[in-house]
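Contents: one structure, followed by commentary.
The complex appears here without one of its protein chains, the remainder shown in place.
Presenting chain A:
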Amino acid sequence: MPDANSSTRQHQEHFFAGVDQAPLGAVDLVDESGAPANLWTDAWRDLRRRPLFWVAATLILLVVVVAAFPRLFTSQDPRFCELGNSLASPSAGHPFGYDFQGCDIYARTIYGARASVAVGVLATIAVVLIGGLVGAVAGFFGGWFDAVLSRITDIFFAIPFVLAAIVIMQMFRENRNVITVVLVITTFGWPQLARITRGAVMSVKNADFITAAKALGASRVTTLARHVMPNAAAPIIVTATVALGTFIVAEATLSFLGIGLPPEITSWGADIAKAQRSLRSQPSVLFYPAGALALTVLSFIMMGDAVRDALDPKARKR
């Protein structure tokens, strides 16, 4: 309550700013200038300013082009090997030299990209579809759907990947190819994405705009597809980008162990395995396929990082 002795402080008089110094704006005016922006355009604008994104994008583009058109980069046949050239030093037209079998390392590194990229991309697509579907259904519908699907996810999580992959790939001993490797990676790779999707969907499904859609009469499936999934997409995309890199590593691991791609298909993993025996005399034989693998994986993980930062408004520089 205002007290009585306020009159003793005359120096605290009634002050008001002139309208010219503190002009009055309209209440709640719409800013009509500037281009419309939503999460994705904002993220893209932010991404364009990140050097990390451009480095990663250039590398990924390079790897993809190499995988699609290896002939543009080398005229050598990676499977043409002459034992006479075993561990020979680099020469004109063969910049990386020869491996133990006398094959051109440069050509094998170039042709090895295709298997890695194919496995990585296909496995990621399969994992996003299966994991995304399971996670979305479990997260959105909840109840016993969630209980059952989450337990199945947990069971798959508990299986050690390499061990299970060795067992399953034994079954395909006769006809191993890219598809069988993708199948194995997908079988054990989807639970991670299912978990991420479930969490993302659950964080969105209680939003008011979902209730509003329900009150409009939109069906549950429509709501899930049109409202929930687009809003839950950001973490899924980030996880998928990083997972693509790890799937390439998984393929290389399997090929290294001799249970991945068959010898007819040139693969970095198999080449790294073969380079072991000449490691002491000629370490560069190991260096090139391993370097290509590391660079490819790194570029996908960097891309995932850049995209995550761009999609996270808190990390975004304003």
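Criterion: a residue touches a chain if its C-beta (ideal position, glycine included) is under 8 Å from a C-beta of that chain, and two chains touch if they have at least 3 such contacts; residues count from 1.
In this section, contacts and distances are computed from a predicted model.
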| item | value |
| --- | --- |
| Name of the absent chain as recorded in UniProt (options "Pyruvate dehydrogenase E1 component subunit alpha", "ABC transporter ATP-binding protein", "Cytochrome c-type biogenesis protein CcmE" or "Fe-S cluster assembly ATPase SufC") | "ABC transporter ATP-binding protein" |
| Touch with the omitted chain, as defined above, among A:A212, A:A225 or A:L279 | A:A212 |
| Hidden-chain contact residue, picked from the options A:V27, A:A158 or A:V221 | A:V27 |
| Hidden partner interface residues of chain A, rising order | 1-3, 5-6, 8-9, 12-17, 19, 21-22, 24-25, 27-28, 30-32, 36-40, 42, 207-209, 211-218, 222, 227, 230-231, 317-318 |
